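Shown below is the structure under consideration.
Removed from the display is one protein chain of the complex; every other protein chain stays in position.
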Amino acid sequence: MPRTGVFVCHCGSNIAGKVDVETVAAKALNFDRVVFSTTYKYMCSQPGQEVIKKAVRDNNLDRIVVAACTPNLHGKTFQRCIKTVGLSPYLSEMASIREHCSWVHTDPDEATGKAIELVRLATAKVRKNVALLPLNIPVTRRALVIGGGIAGIQSALDIAAAGFEAVIVEKEPSVGGRMAQLDKTFPTLDCSACILAPRMVEVATNEKVIIHSYSKIEKITGSVGSFEVQIKKKARYVDLGKCTGCGTCTEKCPVKVDSEFNLRLSTRKAISTPFPQAVPNVPVIDPHHCRYLTLGKCGVCQKVCQAGAVNYEDKDEIIIEKVGAIIAATGYDLFDPKKYGEYGGGRYRDVITGLQFERLINASGPTGGEITRLSDGKTPKTIVFIQCVGSRDEQKGKPYCSKICCMYTAKQTILAKEHIPDVQCYVFYIDIRAGGKNYEEFVKRAQTDYGAVYIRGRVSKLYEQEGQIMVKGMDTLLGEEVEIPADLVVLATAIVPRREARTLAQKIGLSYDQHAFYNEAHPKMAPVENLTLGIYLAGACQAPKDIPDSVAMASAAAAKICGLFSRDFLSIDPIVASVAETCCVGCNTCVAICPFKAISMEIRKDRTGQERQVATVNTSLCQGCGTCLPNCRSRCISLNNWTTDQLYAEVMTI
Amino acid sequence: MSEGFTPNLIGFFCQWCSYLGADLAGTNRLCYPANIKIIRIPCTGRIDPQFILRAFLNGADGVLVSGCHPGDCHYTAGNYFARRRMQVFKDLLNFMGFDQERLIMTWISASESKKLVKVVEQFNETITRMGPQKQLVLPTR
Amino acid sequence: MEYAYYPGCSLHVMSSEYDVSTRAVLARLGVTLREIPDWFCCGASSAHMTDAVLTDALPAKNLALAVKVNQRIAVPCAACLHRLKKTDHKLKNDDALLKNVNESIKDNYQGNAQIKHPLEIIQDDLKTEELSEKITRPLNNLKVACYYGCLLVRPAEAAIDDAENPERLDRLMNLLGAETINWGFKVECCGAGMTLAHKESIIGLAGRILNDAILNEADCIAVACPMCHTNLDLYQDQMDLKRKVPILYFTELLGLALGLDYNSLEIDKHIVPAKGMLLEKGLV
Partner (left out) sequence: MSKQFSSENIARLNAEILVKCGVDLKECYQCGKCSAGCSSNWMMDYRPHVIMRLAQLGQRAAILASQAIWVCTGCEICSARCPRGIDVAAVVDSFRQLAVAEDVRYGEHDIPLFHQYFLKETRDHGRVRELPLVANFKIHSEHPLSDFALGPTLLAKGKIKLVDDAKGSGVNDLQELFKLKV
């Protein structure tokens, strides 16, 4: 006969301020099999947990219900708590009387009434809970890192440093990500390439790191501990093993196209590496523009290559990697300012984006580090920076703050002044967000030491007049409108997820928010985990992030993975399906329906020796979705923790 | 419209999306009617029409099944199965002459707390207008 | 193709040349206009600026009268178009308001009007080839600044083109053979209904627009609204301009290109004379 204890949490005033917790506890005693109830100020705190443990011991409880926050926050806390007093963790349930009740309802009586009902449901369910044994699954001690930007590189290196293998899949011909495009970096102004390049060389030479560049994820199956990853290596037309990176082919190739890496500020060849320090330093042929591959004419690169590395017959290739954990580190894209007709909608050549500016001031960029206007090649004397373009804009852009643009704009004013001593920079801003070590000081330096004039207000319109860009803005502090004739205008465009972020997430079962940034499991307590076990997040794919934050997050994700890899077996919740073989009629329905192909048919002999087919669930493949259950006509499949009995018990008490 | 009628609403919410959306509604201190009780389920694919039938028999006035948007199912396809199953079940309810508007299925992601509030408010309005559900009630309740 | 025609007060007297040229070019292009017999003022800015009830009542009643002639309504005045379309949009999306308004206007408008500016009619209803075939006097050598103003492009529900970089008028002028300039004042405000009420506004606002057109060496400014025309045309004498700029309705330029008689278009009604410039370009 189950003996249930009910523990009602005040959560300070979060719950008790609305819900009459004493009444809830008192009413709970009337529910079936409830033999004990109490309240406490903070159940999750150490003394709170002691209250539970003591009650379990003193009252011989074998089941508990904690009426508190959402089970997503402290479900595990209370499971662990009762485990220490010898109860199976699966004999606990939570009633969410905070997120689903006290926080969302206004009337105290209604809220109290509902809290009682929620406790009633939970006590009904817990009655039917059974002690489950955790599943021990073997761990493949290799990690997949999707994206070879600074975050991906850092994760891979940290995992390798702990002695495990890391496999980087990078869609571009080289690793490096956005950081490779930057000039100098805030807040220290060290050169991006100088700090990135050594890391790139390190991953390239580290024997524990495997890089699949110019590759993409086709498919991922399996779950934490053992994922199987299908990777498509795109045809490069240059043999990675033979190429020496001499660059002769690129030099001789006659075809020029816009350079993606230089954001269309310059051209590249049809056979090229994106930038000189590329890793691997092996060019790729762009099949859409190569004359040989499109027209069958040319073949120059093959002729000039002394290493015999060029191979026009190269094909896409599928490779399979087995890993135990995954890091998503796919980074970010930039918001397309074309949507801003008032800023020219892309029509004005001297209105560029912040990232284009990074290429312009980069010594290895298209102009060799000269800041010049695209329209006439002249050196600008007045540069206007506009912040929050596409950020904090619910009409044309994104509602959120992109977090890094205040800082990089300040940086760019400093760099501009260093390049052009008599330049005057103006920055239109709404708020300056410089929360970080030495960040505010950095912005201050831009203003005091480098003379950038900050103007609080948005710009309404840009238009061309007499070879200049007229900037029509507001100085809200002055209370008056201002008009600045600028030579160059730089838009700090919003940080948005990679174009393919959503498709990738759907492929691997990652959850993401409305913008397609990847969701952390908990915004405070699990910021580098995803809700899907075994998948971790690093860098700007989770939210706009600068380099220090991306690196910190990458190391944190790597540490989590190393923790996972420190054991031979992983103990996970046994939320899996099982088939009662005796009643299975072998109809095959479930086999077809299971999205994870976890069910297969086996032959069983009954007592009379007759053979018959029955379904069995492979627990290492089953994810516990429960889709198979309602489809089984003989109702012989069960799902741990969400058994038909348990759900019925809840439904029966509504 | 019945005077002072507060419907008994049941939500079956997928743990990966809509249940988290409800958590977020809490975190954001949004506000919605108190007469809905949310039952956490692993995936809408787990929903057996029997649960819904049972809910109605036990006096539910409306049932709201909510899961991840098509294409976003944590288990890749559970919500597609659920959608098909729900449609068949609704047709059956309809055939039986049951007010099929009392059962709705929606997609609410973990970040759509505002949508959740809207859905619940609207559903509550609809069911309040329709009045108590008397077609499928067990005599003893 | 037939349209109910709502000329509006400006075209009635003050800008009758716009009325004349609109009727003439549409007739030439095979579009029949039937003037709404009892039409009255849409309220222009004065209604929405001072009275919430009149804001919608005046346009709604006109719409009710119009649809009795034809559901498709042609409105050449940008201000009238703006008022009619804004109210129509509200009524189409708010049943309660529609009911209320119908009560107050003692009529029964169903939200079934399709309101169009002649520019839309010419560009969307007619085939480009047909139009170009009819051009007998292409506007070669003419450099036009196309000016759209406010009310044709804002807000989205009343707009006939993009709010920041509209191109309809430019496309038409290019089709007629004219060169159009890229300038920053296509959608700036000329002062709208302030013509008489507050001259200071017009001198300032229209002055800036004219100056930029001059800076860009435009021969003339093409407009599609009687208020824009008046504001740009009326006070050039009192502005600080390097030279005067003729302001022409797009229908007048189209009329010339279609070979219509110069005098029949009543272009001489403008304050800033256009004839000299047109003669020079061989268009008269």
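Per-chain numbering from 1; labels A, B and C assigned in written order.
Assume a contact is a pair of C-beta atoms (placed from the backbone, for glycine too) under 8 Å apart; a residue touches a chain by one contact, two chains touch by 3 or more.
None of these values were measured; they are calculated from a predicted model.
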{"item": "Missing chain: touched chains present in the view", "value": "A, C"}
{"item": "Which of C:S16, C:N174 or C:N211 contacts the chain that the document leaves out", "value": "C:S16"}
{"item": "Among C:R23, C:K61 or C:K186, the residue in touch with the chain that has been omitted", "value": "C:K61"}
{"item": "Which residue of C:I160, C:C189, C:L256 or C:M277 touches the chain not shown here", "value": "C:C189"}
{"item": "Sole residue of C:R23, C:H48, C:K85 or C:K186 that reaches the chain not shown, by the stated touch rule", "value": "C:H48"}
{"item": "Touch list for chain A against the chain that is not drawn", "value": "342, 392-397, 430, 456-461, 472-476, 479-481"}
{"item": "Residue ranges of chain C at the interface with the undisplayed chain", "value": "9, 12-16, 38-41, 43-55, 57-58, 61-62, 65, 104-107, 150-151, 154-155, 163, 187-189, 191-194, 196-201, 204-205, 234, 269-271"}
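Here is the rule we use: only the chains that are shown with their structure count from here on.
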{"item": "Rounded Å distance, chain A centre to chain B centre (Cα mean)", "value": "30"}
{"item": "Centre-of-Cα separation between chain C and chain B, whole angstrom", "value": "53"}
{"item": "Multi-partner residues of chain B (each touching 2 or more other chains)", "value": "none"}
{"item": "In chain C, residues with contacts to at least two other chains", "value": "none"}
{"item": "Chain A residues within the chain C interface of the complex", "value": "340-342, 345, 347, 461, 463-466, 470"}
{"item": "Contact footprint of chain A on chain C as seen in their complex", "value": "162-165, 182-185, 212, 215"}
{"item": "Of chain A, residues touching chain B in the complex", "value": "70-72, 96, 98-101, 103-107, 110-111, 113-114, 117-118, 121, 506, 509, 511, 513-514, 519, 531-532, 575, 593, 595-596, 623-627, 629-631, 639, 642, 644, 647-648, 650-654"}
